[in-house]
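Here the complex is missing a single protein chain, while all its other protein chains stay put.
The block that comes next holds subunit A.
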């Protein structure tokens, strides 16, 4: 299969706001259940070990007409909760049995309560994570939270989630993480062969497909991409930061690349690469997931940095590791976490002479011209001064 064929399939999945692939998975067996989750991270292993399909919901994108959702939100709140409500009210998620709302900001937090009120009878869980990274403090708390999630899913499915099943799921997600990282590494090495829109769509596919299928897709893509013969452009190399929740339209990602910037790392859909190292498959699986969260997880604005010195270090490391020449802070409008974090990250960049630009978007932004111009000027200035 060629990369184009694989990406065509991903694009069809991305465009499908009825989640047909996930529906079909569920329809194949009356016992199957689907658990949706929102950004930025949930331990999908637990859902998988329960025999359920984790389904990532990233809002409605730029193709969804939001008819009802706007009536639930003031103009100064970001767009992802309104389009998510639209997906719910328009019955596009009627096959979903439960939904997890990770602790990422007050909008998603409150959406968990709204979901309870609007969709009574569904399994709804606010998924809390520790902001204290000591094993015996935040770690203990988190292990218990994971076990509560486990019990909730057991109740929903009527069957026990065994430790062995969890270990097997961790294994398959370790593979998924590795493959996702391989795709990212390949793009970083040879961005002309692996366009960012491809990487993006591949990761989006991982939100709706069973993980085994996604693993195969990533393997196929990696193999096919090796054979791609594309010209290397004189683009500059940038890291995208701030796009971890509401997603930019695909056109925005393409525009950045078209304007002369190779995206060599980003924080879109961090769930695939949240745990940065393989999770141990021996011993207590919940503890292993917790330890990986505490000590090996990626960084976003939704996480507390225990030390002032740590602030921005993850981003700087992304820059260093990927030999990036600049950072693009691209945050959704009204996104408190990303926008409050930005001045601190920008200071770190300045301290380390990493150039950056900033802009805001919405998932349904239509006008790409200003962004293209801004990114183009940024690329030119980097090339000029480097």
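Simple rule for what comes next: a residue touches a chain if its C-beta (ideal position, glycine included) is under 8 Å from a C-beta of that chain, and two chains touch if they have at least 3 such contacts; residues count from 1.
We take it that contacts and distances are computed from a predicted model.
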Complex minus one chain; that chain's UniProt name from "HEAT repeat domain-containing protein", "Amino acid/amide ABC transporter ATP-binding protein 1, HAAT family", "Spermidine/putrescine transport system permease protein PotC" or "Benzoyl-CoA reductase subunit B" is "Benzoyl-CoA reductase subunit B"
Touching the hidden chain, out of A:61, A:81 or A:206, is A:81
The one residue from A:4, A:67, A:323 or A:340 touching the chain left out of view is A:340
Given A:132, A:178, A:276 or A:381, the correct residue touching the omitted chain is A:132
Which of A:7, A:21, A:52 or A:111 touches the missing chain? It is A:111
Contact residues on subunit A toward the hidden chain run 71-74, 76-77, 81, 101, 103-107, 109-114, 116-118, 125-128, 130-132, 134, 136-138, 140-141, 144-145, 148, 301-302, 304-306, 308, 311, 333-337, 339-344, 346-347, 360
